[in-house]
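What follows is a set of notes on a single structure, which appears directly below.
All protein chains but one are shown in place.
Let's look at chain A:
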Amino acid sequence: MSKISAVLIDLSGTLHVEELAIPGTQAALQLLRKHVQVKFVTNTTKESQSLLYERLKTCGFQIEKHEIFTSLVAARDLILQNHYRPFFILDDRAMEDFEGIPTEDPNAVVIGLAPEKFNDSTMTAAFRLIKEKNASLIAIHKGRYYQKKDGLHLGPGAYVSGLEYSTGVKAEVVGKPEKLFFEAALKTLGKDVDFSNAVMIGDDVNDDVLGAIQAGMRGILVKTGKFRDGDDLKVRNVANSFVEAVDMIIGNKVEND
């Protein structure tokens, strides 16, 4: 077990649920910072970097805005590189991260999380662009579902899979669990960081933990947020919460995946 030097940390369901911090996580984060470098990586698709930053401050976390690496930021890079003019299926609040990008005569469908837009008419509009205008299909991420205070909600992966089924076109996925996403996040921490001494902490067994393992990192699953019984059987490193995950890292108890 090589010593961990960098930690990627999921936000929603790992540090907080909506506006409430998970107990003990603020202090645990401060403790962790004394030992390793951290970056906050999130697939939250409806919120801009500034909005996430404000929420974490409200929850009592000591954090800098630039420490948050989101799938929206990664998507913006992809759109600019490919000269996409997107039809956005995104929450209005996320649009802040896409200011200035042309959208007339769309040649791409970009899907994030916009629950109220997951309906027949939006799906049909997207279907027609892909099928009749050869538009590309871009998924900010392919999350299966996520936790809100009132229960579980379908994630954007559901819409994306539906469109893939009906159009026969495969989506290009930007966020977790894509290897490129984890790589880009780690790269921001400097040259010395590599996959073998990095770990990802998250509540999503597929997108956080198994994704990180696939990318060559280690992963710790926390039993908070969207965790469901049985998820813990799929991975080696499991913690009751972020607080316990921090103890595992400091105590050098994270097993190789």
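A few comments on the model shown:
By our rule, contacts are C-beta pairs under 8 Å (C-beta built on N, C-alpha and C of every residue); 3 or more make two chains touch, one makes a residue touch a chain; residues count from 1.
As a convention for this text, contacts and distances are computed from a predicted model.
Note on the omitted subunit: UniProt lists it as "Phospholysine phosphohistidine inorganic pyrophosphate phosphatase", one of the names in "LALA0S01e05776g1_1", "Phospholysine phosphohistidine inorganic pyrophosphate phosphatase", "Mannose-1-phosphate guanyltransferase" or "CMP/dCMP-type deaminase domain-containing protein". Touching the missing chain, out of A:31, A:78, A:123 or A:250, is residue A:123. Only one residue in the set A:107, A:166, A:197 or A:214 touches the chain that does not appear here, and it is A:166. The chain not shown here is touched by just one of A:95, A:158, A:184 or A:250, and that residue is A:158.
Contact between chain A and the unshown chain involves residues 115-121, 123-124, 127-128, 131-132, 144-145, 151-155, 157-168.
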